Structures are given as C-alpha cells and as structure tokens.
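Excluded from the complex is one protein chain; the other protein chains are retained at their positions.
Moving on to chain A:
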Amino acid sequence: MGYTITEKILARAAGLPAVRAGQDIKAKPDFVLAYDFPGYTDVYFKTMKEDFGIERVAEPERFGIFIDHMVPTATAKEEELHINTRTWCAENNVPLFERHGIGHQVAAEVGYATPGAFVVHFDGHVSQLGTFGTLAIGLRRNVMEAFVSDTVSIRVPDTVRVNLRGSLRPGVMARDVFHHLVRRLGPSSCRFQVLELGGPSVAAMSTEGLQTITGLAMFTGALTAIVNPDPVRLDYALPRARKKLEPVSSDPDARYSAVHDIDLSDLEPIVVVPPTPADTHDLTEFLGLEINAGYLGSCASGRLEDLRAAAKVLEGRRVKTGVSLHIVPTSQELMAAAAREGLVSTLVEAGAFVSSPSCDYCFGRIATMTAGQRAVSTGTLNVRGRMGSPDSEIYLCNAAVVAASAIEGRIADPRPYL
C-alpha cells in the first residue's frame, strides 16, 4: 500500500521512515508563518519570553511574519501592534513582509510554498500553499507550540481525493469549483482530513485557480488541501523555494478515505447565500437580488485571472451609481502585473475603487456595511457581521459575477457580458 503526499511530508517532518493516517506524531514544521493580529502574534511573542524564557528563536529562517491586516492603520493602537511586530522580527532576525500583499499569497511569492515542505500558521487559509505540493495547516492558537518548541503535536490526517476532469465553461471560475465541492461533498465531508486535488484536469488548471480552491478548503471541514506538484507548479515554486527539499507526490496506490470525481464541464456559476459558507446555490436562483456593494479581492480571489474576468465584464461599461465596487488585488506583485496589463485603468475607468493589497476589506474593517445592506463578494466568508453590521448580507460568488452585479446593481449573470 502506497503513501499519500501528506503522509510522506509528515514522515520526513517527524523524522520517521514512514507514518500512516491516524498516527499521533510530533513533526517539525519547515516554516512557521503568522500575520500580526491582536491576541495572536502579540500573545506568542509575550508568552515565549515570559512563560518559556525564549529571548530569541533558534532558527529565524524557519519563520515568516506578515503585516497585511490593519494596512493602512486607522488607529494609533494598530500602529503600536505593528511596531511590536517589527521590533520582534528585527530582534529575532525573522523575515517580515509588510505591505507586500495578503500573506498567504506573498508566502507563495517569496518561497515558503516550497514543494514537499510542512508549514504551519494560525490561519487556515494558508492551505492555499498546497497548490505547490506544500502541506500547510492552520492550527489556530495551537500554532504557539511551533513558537515555543521545534515541533507540533498532530495526528496524521486521512485524505479525501477529488479528481477533476473536463474543463470550465466561460463565466465559470475556480470559485465555482470550490463552492460546488462544498455542495457535492458537504461542508463536513473532509473533516480533520486533507483534501487532495488530482485527476486529468488539474494540470490544465491555472495556478491561481488552484490557489483559490485550496485556500478555501476549511469550508469542507478539511485541515488543508494539497495538489501533487506538476511541472507548471514546480516551475513557479522551485526557483523561489526557501529550502532545498525533494518534491513528493502521492503513490498511485495510496489509501484515500474517499475518492470523488467532478466533471468541470458540468459546472455553473454559484452563489453562496448568507449566513453560512455551506449554503450553495446556482447563480440563476438569485438573479435580480438588489445589491449595494461589490468586493473583488481576498486571499482566495483577487489574482490576475479574477481581475481579468472583471475587466472583461467592465470594459467600456460603468458601475451603477450608488453601488460601491471595491477591487483589491491580492498582492503588490499581482497589482503591478495588472497595471502593466492595463487592467487597473479599465477597472478604474469603469468606476471601480481599486486599492492596494490589504486584508481589511474581507472582514469589514473598512468598506463597512450597515444594517440592511447587501454585497456580492469574492471574500472568504459570508457569516453574519463579517463585512460590517450583523444585519448586512454577503453573497459569495466569482469575480465575473461581482463585476456584472456591480454594473446592474443586482445579482447578475456575467455571461452576456463576456
């Protein structure tokens, strides 16, 4: 019986010849990542010093800290948090990435998405590094274990394999693939397991699309998602890799707890209806519902293919008066590329409010909605109060749907615009 990519990565990280799903192990993460956020990094830094007497981390190159929330700051207290983070990173010689963009995307750009690496973070959206054959798990507060010791205590997870075949039709995007997975498999289908994407269509899917799908894995209950790295992904990741590791892949006879087949050609655009990421519907069921705001961005979406889709819909058209459309590229690297392609001018000329990368739109810190307002969004989540008032609503959908809806002022089908 062969091994999954997850079992192989964790075996190496645990210093064992082999591990199997279900085994309790202590594994040494190759990289420990975090963004600064009150109650998280400030607490880790303090606890390390005061409770564990750790003045300096032993291997600073294993760490990576991002400043992507509260960017730019709105209060002095937020700036103090950032100062604390900058100081800690400087004292510890730990790489800090401030204002490079949303950390989970930047992590890939700067080489933490090393194929074959084991990565931990507190935030589960780090799962998107799985696009590159990296096993990246969000541990919530428990990531503190990786700050105060070399290893983390985990149980080797089982794997659910999803084989993708066929190809997406126009107007259908990676977002729809993910939300379709939640619909088909269920929001608890991959609980405490790894969602492994494979099948004949993976190689043809864009890296950005795979980042979108893997980045949202938590809403299937998965601990993370992973793709066996193919030449396209290796071409991106290997030159940037921060560590020399042999990329690994699942054996053909690896054991999966379940195997599902998805034909991409069957898929339609989807909307996820508030207040839960589990409530997925065909877009056509909700056409015409009035909206006040649109948001295109986040660690899940906001990359070039999303910006291109929106630009295609918006080119030569106007965002409806009274609708606020916020477009926030996921990273500086992507924003610069979008500018070079002329996408930024197309979006701005159509009336979109285009901002530099920040996480703040996704959780309502800015562009905050009030009671009774409704948004279409490519953000990660649609729970109550996520983008402002608990009595505002978020309909999640793909970037083209956000753009079409912003033109019409109601949930709209992008396909007539393409």
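Definition applied: a contact is a pair of C-beta atoms (placed from the backbone, for glycine too) under 8 Å apart; a residue touches a chain by one contact, two chains touch by 3 or more; residues count from 1.
Throughout what follows, contacts and distances are computed from a predicted model.
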{"item": "Per UniProt, the name of the complex member that is left out, chosen from \"GvpL/GvpF family gas vesicle protein\", \"3-isopropylmalate dehydratase, small subunit\", \"Response regulator transcription factor\" or \"Lipid II isoglutaminyl synthase (glutamine-hydrolyzing) subunit GatD\"", "value": "\"3-isopropylmalate dehydratase, small subunit\""}
{"item": "Chain not shown: contacting residue from A:Arg99, A:Arg165, A:Arg191 or A:Arg415", "value": "A:Arg191"}
{"item": "Touch criterion as defined above, residue of A:Val160, A:Met218 or A:Val272 at the omitted chain", "value": "A:Met218"}
{"item": "Touch with the omitted chain, as defined above, among A:Glu145, A:Glu196, A:Asp360 or A:Glu393", "value": "A:Glu145"}
{"item": "Contact set of chain A toward the excluded chain (per top definition)", "value": "24, 47, 51-52, 124, 138-142, 144-145, 148-149, 153-155, 187-188, 191-192, 218, 221-223, 275-278, 381, 383-386, 389-390"}
